[in-house]
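Chains shown are a subset, placed as in the full complex.
Each chain gets a letter, A and B, in the order it is written, and its residues are counted from 1.
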Amino acid sequence: MSFLGLLDHASVLVFALTGALVASRAQLDLIGFAFFASLTGLGGGTLRDVLLDRTPLWIAQPGYLGVACAAALLVFFTAHLLESRYRALLWLDAAALAVAVAAGAGIALEMGQPAAIVVVMGVATGCAGGLARDVVANEVPLILKQGELYVSCAVAGSAVAVALSALDQSQLVSGLACAASTFALRAGSLALGWRLPVYKPRPPRR
Amino acid sequence: MSFLGLLDHASVLVFALTGALVASRAQLDLIGFAFFASLTGLGGGTLRDVLLDRTPLWIAQPGYLGVACAAALLVFFTAHLLESRYRALLWLDAAALAVAVAAGAGIALEMGQPAAIVVVMGVATGCAGGLARDVVANEVPLILKQGELYVSCAVAGSAVAVALSALDQSQLVSGLACAASTFALRAGSLALGWRLPVYKPRPPRR
C-alpha cells in the first residue's frame, strides 16, 4: 500500500471510531453504529474525490467499508470501558483530523493542484466527515466551538504540506509534518487553550 | 419504461409526498412544497448517481421533476383531509424507503458493482432524501429514532437483492423481494416494535 493509501485508511479508521462514539451517545443499534462510522469515516474523502472528479475511495476499494464497519463493531462492544466517551471523542477526532488533512492535501499535491486548492482539499477532507456526523446527530459541530482552533489547524497543516512539497521534500516527510503540525495545534487548543483572537463586536464610534 | 426506471419513478413520487407533508407541517407556500418534494424525492437518487458518476436521474430525464411537483400539488390541496399527517408521513416514508432501496440496489447490480457497494447504494438511495428533508426542516431525522429499525431495513433489503441476484434471479424478482423485505421490516418496527438490541452503557468493571 502506498503512503497516501495508508494515510487514507488510517483517517477512515479513526474518524469511524468517532462516528461510532457519537452513535453510542445516541444509543443506536449496531447498524446505526455502522451508519455513523461510515458517514464520518468516509465523508471527507468522498467529498474530496467528488470535487476532484475521482472515483470515491470506497467505490474504488470497497475494503474501506470494512474498515469503517470494524470500527463500529469495536466501539459497540468496548465503549462502556471508557471513563469519558466525550473526552475520547474529542481526542480521537483530533487524531483523525490530523491524518485526514495529510491525506487530503497529499492527494491534491500528487495531482499537481495549485497551493490554494491543496489547502481547501486538506480542510475539506479533514472537516467534512466530522461536520456531517455532528449535523446528522444534531450536535453543535466541533468546528463551530467558540474559542477553539479547528479549521485553523487544518489550514496550517495543509500550508506546511504545501511548503515542504515546494522545498522538494518527499511525500512521506511532508505528509508526516502536515499531520504532526495539525495535531499539535489542535492538541494545544484542547489541552492548553491556544486560540486566535475572535471577533468581538465593538460599539460603533460616536 | 424499464423495471428499474419504474422503481425510480415510484420512489421519487412517494418520497416527494413525504417531503410535501413536511412542508405542510411547516405551513409553507406552494413553491415551498415543491422545493421539499423535489429535495426529498430526488435527493437519494441524485446522491447515488453522483457517487457512481452517472448523470443525475432528473437531468437525464426532466420528467422526474414533474413527478415531484405533482406530488407537491396533490398534498397542498388534500393534506387537510388526513386525520394524522404525522402517521401518514411515517407510513409513506416506509413505502418510499422500500422502493428507493430496491431502485438503488438494482442500479448498482446492473452496473456489476460488488456486493458491499450494492448495499451502500441501496442505503444511500433509500435514506439520503429523507435525511436531507429532516435536516433542512430541522426535525430529528427518522433514521436516528432510537429503538426503531430504519437503516437496518435498507441494509437487509439490499442484502436480499444481492443474494437473489447471485442466485441468478431476474431483476424483477430480486427488486420485488428487496422492496418487500425492506417494507416488512420497517412496518414490523413501526407497528409491532421490532428492534435490534441497542447500545447500553454499562458501568466500568471495578
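The rule is short, and it goes like this: contacts are C-beta pairs under 8 Å (C-beta built on N, C-alpha and C of every residue); 3 or more make two chains touch, one makes a residue touch a chain.
Please read all numbers here as calculations on a predicted model, not as lab measurements.
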Identical protein chains across the whole complex (2 displayed): 3
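Here is the rule we use: only the chains that are shown with their structure count from here on.
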Subunit A residues within the subunit B interface of the complex: 23-24, 26-35, 38, 46, 50, 55-56, 58-59, 62, 65-66, 76, 79-83, 85, 135-138
Complex contacts: residues of subunit B adjacent to subunit A: 50-53, 113-114, 116-117, 120, 123, 131, 135, 140-141, 143-144, 146, 149, 151-152, 155, 195-205
